[in-house]
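Have a look at this one.
Note that one protein chain is taken out, while the other chains of the complex remain in position.
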Amino acid sequence: MSATEKRPRLVGTPIPRKEDADILLGQARYTQDMSLPGMLHAAIWRSPAAHARIRRIDLDRALALPGVVAAYSGRQLHELTYLKPMAPFPFQSRDPFQKGNPTIKFFDHYCLATDKARFVGEPLAVVVATDRYIAEDALDLIEADLDELPPLVDCDPALAPDAPLIYEAWGDNIMLKFRVSGGDVDQAFRDADVIVKEEIHSGRFTGTPIETRAVVANFEAAIRNLTVWDTTQISHPMSTLIENTIALPDLKVRVLAPRVGGGYGQKWSFYPEEVLIPLLAILTRRPVKWVETRREHMVGTIHAREQTHRIEAAVRKDGKILGIKDYILANIGAAYPTGGLASIITTGMFVAGAYKIENYAGEVTGVVTNKTPYGAHRGFGKSEACFVIERMIDIIAERLHMDPPDVRLKNFIPPDEFPYVSVTGPRYDSGQYGRALNRAMELADYPKWRAEQARLRGEGRYLGVGTCLVVEPSSSTRMGSYNAGYYSVRMRMDPNGKVAVFPSGSDEGQGHATSISQLVADELDLSFDDIMVLEGDSLACPYGSGSYSSRFSVVGTTAATMAARQLKEKILNIASVWLQKPSALLELADGAVFVRDNPEVRVSLKEVARTAYFSIFRLPEGMEPGLEIIYHYRDPNIEFHADERGRVAMFSSFPYDAEVAVVEVNTANGTLKLLKFVSVHDCGNMLNPLIVRGQHLGALAHGFGGALYEELPYDENGQPLATSFKDYFLPTALEMPELTLDHLITPNPFTPGGFKGAGETGTVGPPAVLANAVEDALRPLGVKVRKVPLSPFYVWSLIQDANKQT
Amino acid sequence: MSDKKRIKVTINGKEYEHDVVPRLLLVDYLRDYAGLLGTHYGCDTTSCGACTVIIDGRSAKSCTRFTVQVDGRELLTVEGLARDGELHALQQAFREEHALQCGFCTSGMLMSAYDLLSKNRQPSEAEIKRGIAGNLCRCTGYLSIVAAVRNAAQKMQSKDSPS
Partner (left out) sequence: MYPRSFEYTVAKSVDEACALLAQHGDNARVLAGGQSLIPLMKLRLASPNYIIDIGNIAGLDGITEHGGELRIGALATHSAVLDHQTVRQRWPLIADAVGVIADPQVRNWGTVGGALAEADPAGDWGAVAMALNARVRCLSPRGERFIDAESLFVDAYTTKLAGDELIVEVIFPAPRQARAGAYLKLERRAGDFAVISVGVQLALSERDVCEDARIALAAAGLTPILARRANEFLTGMQLNATAIDEAAQLVAASSEPLADIRGSEPYKRSAAAELFRDALDLARKRSHGEEALAGHVR
């Protein structure tokens, strides 16, 4: 390479990750790997009952077991004057939009319940011992009197006037009410030729990262420093949340996320254990570790998606959707501070999906029940909204005797109307929805499958074709919450010219270190290996809101890019003093700054860096020493303030996915054979196509899980029926079908890189497209698919029910 | 309280000797006694495979083995795959194919793949999927892992073939 040539650009290339070597060698350290001298182990005693008054918890026998150091119940901890109720994450206040909409009721949860148990798995007591085996033995010795109360499992009984109250002070079981509307939905319904009314369910589902949660805490009493290693997506907010909940004077909390084994939103929450374990470290004056068992995870880590939509569409006979009314009931479970409220509000905002629907009224009711709390999960409310609207499109098509893709094409937001302000406020940045759907249908050979369908119907066989186009808004900001609308990056070039980057987010497997290194390497023409990235440390990294909503691609990359550019500007300004030339004439390449038209005139990058740190007398007048920049990037396409109708632009970038699925249904046992699956994904420009493809495939697999295999049923006593991987069917490699993948690139117009989020979109489509395909297959039998997962038993039951009615 | 048992076990070519209680699960022995943290805990029902190691040449879920059962045996964990600082063909292939994201299932996947390739040097796609059917992954969707095992099989074949 010559002295003036830049290195090949890395952004846009499928470069393998720098994170991988440690992991592959077994040297990566996850929270469950943390160990400190004198460390104790906690085991949590969780409620066996769905709803019960706590009369008595007796820990004496547990405490007497050799090896047990301490044990506490909720009432005992409640006596600590500095222990506050858990702060209402993700909100900062009880009226987050400051408009009285949504209205939210809160409850003072403590890290161990004091008065009642409100779901199976709720933490009620804790034991701390010298090892986890002994701590578990001690749990066997806890005696408790729990007066069982009638449990509430579904929304409708919880809303009945005589329903038992889960939170007595509320007077009812409604935690949240939110209304959002745009246009004139009443007029739209008057103008309609056809009104289509449906009830559609989105089933309870969760993320189950292979790494369960874990918390390790160490308290340095003399200086009141509390260090918490936590499998969290939100190190900084967590440090604040803990400080606000363990309100010891002078307490300073540092939260570190070591390598995290998958998040998907399950680790974007504020959990009781994140208060409890630090509290135990304070009380015992020893480090304390808790590693969640899988059973604890299935009951004690958030669930998501459980909603019922009573939806009406006003439709013109040519297929144009004039308006939608949607009454949404979300089954929140117990009212812990989990981010579930934000998720269901989001559902209400995105029922219009990819479509130009200009009249809308949505009402969201968050109902508390005696189930595991509802929280954030990949798709975050938009998956539920997409499921519903994509099902509605097919149902409308059937009513109008149209082919579903044609209804979609008729109603899509046209490509020339972007940025498009949707009926509930969000400004959709860019998209080519029609092109994507047509491409998916072309790759699937849609006409061939329609012909095959007709032929097989003649043989008494049931083949179906489904389509969908799902938009998965990413990078969210929410007024009055920890999603504060900016992303900060600190970037330092050291005296040797190597760069350290401290982003304010976190990584659960997305490859941020690699992505940032690609960006910085290109901006500063450095070697990929000379860049180090540290994330997830609330002390070392600038304050931020963490990782969620696929925002890194949008705001994280931009912040890193802008920080690098500012650093470059400073480098060139220092060099301009050295070289006595204006910085506009200078170039930075391959470890040197030189005059563009006269490359012989140069100074090494190392020399510039050393100047900044050690020879500050050579700096330009007024320039600060050092080469360390902090850049705060504000999310460009959002609005903070909701209007009086609840409209607000909460998400800034809009990746999407067009899918076609072909299935054959075996009516004797309900099994499905997936004959074709096409996904055309558009996440704008791709920073690292290898990583984007990994997100696309992984998210699709995750979506298949929710579409076909995974559900979280409860019995009528509020007992969860899926509490391990033996009854929660996470797909294996053998379940992965053959996939046809393609992508479009419609850049994000608001950011320099043009990237949109990529991590969630794939999860959203499969439930909708497969439900559409199965209903299409079974149309001759009059089957209506109203929920997922499409387990063989559910599909078979649908066929039986349809047969009974004929 | 049960009596401790003295066990001797060879792990990645190195000998270890400890007194352990019978109920100590092998995964805890590896992590807490032998200091090998690459083998992970992911579930309680022998489902996820994040704890997979090789015992006497056969893959095993170390969460479903008592330490006392491996007395006198030879174990291989993920830490034993690389030799003299060189990544094993599987490790290289996983990196090339982006067959890991969060990495938590990866050590188990590597050991299952190692076991498969030790018995079947040119597995088909279906055989690879069967070979890793005892290992759960949530991040990748498995197809890149299948590609990585194929890639590794080819690397290992060409290393063996005469030049």
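Every chain is named by a letter (A and B) in the order it is written, and numbering of its residues begins at 1.
Here, a residue touches a chain if its C-beta (ideal position, glycine included) is under 8 Å from a C-beta of that chain, and two chains touch if they have at least 3 such contacts.
Note that the coordinates shown come from a computational prediction; the quantities given were computed from them, not determined experimentally.
Although one chain is omitted from the display, it touches the following shown chains in the full assembly: A, B. Of the options A:Lys267, A:Arg295, A:His309 or A:His743, the residue whose C-beta touches the omitted chain is A:Arg295. The hidden chain makes contact, of the residues A:Asp33, A:Glu122, A:Asp137 or A:Glu472, with A:Asp137. Between the chain not shown and the residues A:Ser181, A:Asn218, A:Gln695 or A:Thr732, the one that touches is A:Thr732. Looking at B:Gln69, B:Gln122 or B:Gln157, the residue that reaches the missing chain in the full complex is B:Gln69.
The set of subunit B residues touching the chain not shown comprises 1-3, 5, 21-23, 25, 44-47, 49, 52, 55, 58-61, 63-66, 68-69, 112, 115-116, 119, 130-131, 133-135. Within the complete assembly, residues 132-133, 136-137, 140, 293-295, 666, 668-671, 709, 713, 721-722, 726-727, 729-735, 791-793, 796-797, 800 of subunit A touch the chain that is not shown.
Everything below uses one rule, namely that only the chains that are shown with their structure count from here on.
In this assembly, the C-alpha centroid of subunit A lies 30 Å from the C-alpha centroid of subunit B. On the subunit A side of its complex with subunit B, the touching residues are 14, 16-17, 19-21, 23-30, 32-33, 66, 133, 207-212, 259-262, 264, 291, 293-295, 508-511, 690-691, 693-694, 697-702, 724-726, 730, 732-734, 736, 739.
On the subunit B side of its complex with subunit A, the touching residues are 1, 21, 23-24, 31, 36-45, 47-48, 50, 77-79, 81-82, 87, 91, 94-96, 98, 100-107, 110, 128-130, 132-146.
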